[in-house]
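Left out: one protein chain. Kept in place: all the others.
In this document, chain identifiers A and B correspond to the written order of the chains, with residue numbering beginning at 1 in each.
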Amino acid sequence: MTNEIIRLVGKKDLFIQGDEATVYGALLADCKFFAGYPITPATEVAEGMAIWMPKLGRVCVQMEDEIASIAAVIGASCTGVRAMTATSGPGFSLMQECIGYACMAETPCVIVNVQRGGPSTGQPTEAAQGDIMQTMWGTHGDHQIIALAPKSVQETLDLTIEAFNLSDDYRVPVVVLLDAELGHMREKVVLPEVKNIKVEEKIKSNIESDNFKPYRKHFKKSSKIPNFKHFGLGYKTYITGLTHDERGFPVTTSAEVHEDLVTRLIDKILDDIDNVWYYEDYLIDDAEIMVISYGITSRPAASAVKMAREKGIKVGHIRLITIWPFNYEKIKELLKNVHTVIVPEMNLGQMIHPIREVVGKDVKVILAPRIGGAIHSPKEIFKYIGEVKP
Amino acid sequence: MSFISNKKIIEKYLRKGMFPTIFCTGCGIGGVMNFTLRAIYDLNIDIDTTVFVSGIGCSSRVPGYIDSDGLHTLHGRAIAYATGVKLANPNLNVIVFTGDGDCGAIGGNHFLHAIRRNVDLTVISINNFIYGMTGGQVAPTTPIKSKTSTTPYGNIEYPFDLSILAKVIGAPYVARWTTAHPGQCISSIKNALQKPGFSFVEVLSPCPTFYGRLNKMGTALDMTKHLKESTINVKLYEKILAEGNTTDKMVIGELVNTDKEDFGTKYKRFCGELK
Partner (left out) sequence: MKTGIRISGFGGQGIVLSGVIVGKAAVLNGFNAVQTQSYGPEARGGSSRSEIVISDEEIDYPKVESASISIIMSQEAFSKYAPMTENQGIIIYDPELIPDKKIGGNFKLAELNATRIASELGTKIVANIVMLGGFCEICDIISKGSMKDSIKDSIPKMLDLNISAFESGMENIKKINW
């Protein structure tokens, strides 16, 4: 796969934007279907896909809106191919109902959201991290999704590939959260060697449809991920957004069936959280103050932590790479020796809520908010660190 | 049209675990499902490579009863999901079951754009002039003056004509019948299934529970009779027009049957040219 892409692109080292990195990530991950709708600042993803996908004989289609885009992606995914869409805030809002469908029907798909200033049309060309809560709670009902937030262009490419793997492994939508700054920023990337692209089963079944249980539990060893067969194999798979039993048939008034299904949708990810949850830490061993950041904000945060260390302040840095699910246990453990946590976010306080929840009343949690477009400066975050009193 | 028994159709094509259906007595949807399965039988279409896609509404429950791959999606979005299924695997036959509200109101834009794009889908729209599943509210197809639970004093909005809409936007195959025309329905569904590109079959169907009751239209049989009387075959209609006359009746028959390269075929050719 990698070689075919490198041959087509003509080189392995590129100087490209974050948006473009999601394109190369998708190409390398063997994404066979892209549907999207133009929206600033995510349009470059659709444009990149339109250049490369047809040359590889893969499908790239511009739909009539974002709802149609995610719907087509889920439809394509039901045929067993890897599929992706890309959007920004307003389009992401429109997609929420279908994202819930993909959670309920357990259909893998990757959604790139290049965040911009909201609410509403807001600041189309300006960066924000305003969709953190929407990513987790945007669709109605209880559910769990996975969201990854890269900090650099190379990591955007790598995490896009990982998003496809996680989406397939857990049969859940995976959101790659960029922002306008990272989406339009250019850095060097190296196209990585990609192995382990899954080959879907193409053998026809002779299971009688009433006995085939696509949503059966415990298919994998001690796991709650279903054994799903895609369309066209004769399994007569029925997929619905209604509450359904193990056969996939609607059962909408049984509390037991509903509870069993919805808790499984959440537990299939939370039971295995340590394999889904990625983070990075820096100078945390003796830290009394901790900066917790994610995405582009991690870069000025890292500079600020270095500045503070030079002044002898005992501060560490945790960067959340997987932002959802939130790893309560692990984060609690990482914060056990600190008295203050600083959370820089390009919003007026979103990720700070689960962090507050996890540390309880003994630890002071300080928000370092910034909205309007510009990312935090290192000095700005340093100021918060410098003002902390033990 | 082949004369096989309903029993054989049931045994061959229906999912045993899903019965009884949710359809009310006198509802026309089961009939349209029957017509479709007979068309599939006659054409000897492989059910294992056929996917039924639907949205939300009474008619959107049809795929659940058919023993094949089925995708029961969100309200209005069936055609958008079906576009993804078909483009990702062009070897699948993709049939969409939709209602007048699903297709004409909340899903109207997907309907228009799938026709514009000419995706190779067969869309069967069962039009009962009302929202049945939610209890009889006004639909984009509800005739003027008709009573529904959200137009208790009579509808004042002009209705959509879905088939004419499909025709004007350029669908290569459009036919409309009523549930009182089983033979014609089966024949048109067969033509639609064989037609590359977007084909649309609208079937006018009685909803005695809501549309019939609220408008005092009698039994399902009375309603079927009414459907037959308030429609006119396209051939007769054209003759009337030629004579300089006109009619308020809804035109039925094969309204469009033409050839137009479908999106998937065109896309594949275009990819080949790029390589």
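Side notes on the structure shown:
Heads up, the rule we're going with is that a residue touches a chain if its C-beta (ideal position, glycine included) is under 8 Å from a C-beta of that chain, and two chains touch if they have at least 3 such contacts.
Not measured: the values here are computed from a predicted model.
Put simply, the hidden chain is in touch with A once you look at the whole complex. Between the chain not shown and the residues A:122, A:138, A:192 or A:378, the one that touches is A:378. Touching the chain that is not shown, out of A:184, A:244 or A:370: A:184 (per the contact rule at the top).
In the complete complex, the residue from A:161, A:225 or A:302 that touches the missing chain is A:302. For chain A, the residues touching the chain absent from view are 13, 15, 124-125, 181, 184-188, 296, 299-300, 302-303, 306, 374-375, 377-378.
The criterion applied here is as follows: only the chains that are shown with their structure count from here on.
Centre-to-centre, using mean CA coordinates, chain A is 38 Å away from chain B. The touching residues of chain A, counted against chain B in their complex, run 32-33, 35, 54-55, 57, 59, 61, 63-65, 67-68, 71-81, 83, 97-98, 101, 204, 209-210, 231-242, 247, 249-250.
Chain B meets chain A in the complex at residues 15-18, 48-49, 51, 53, 63-64, 67-74, 77, 80-89, 91-92, 109-110, 112-113, 117, 267-268, 270-272, 274-275.
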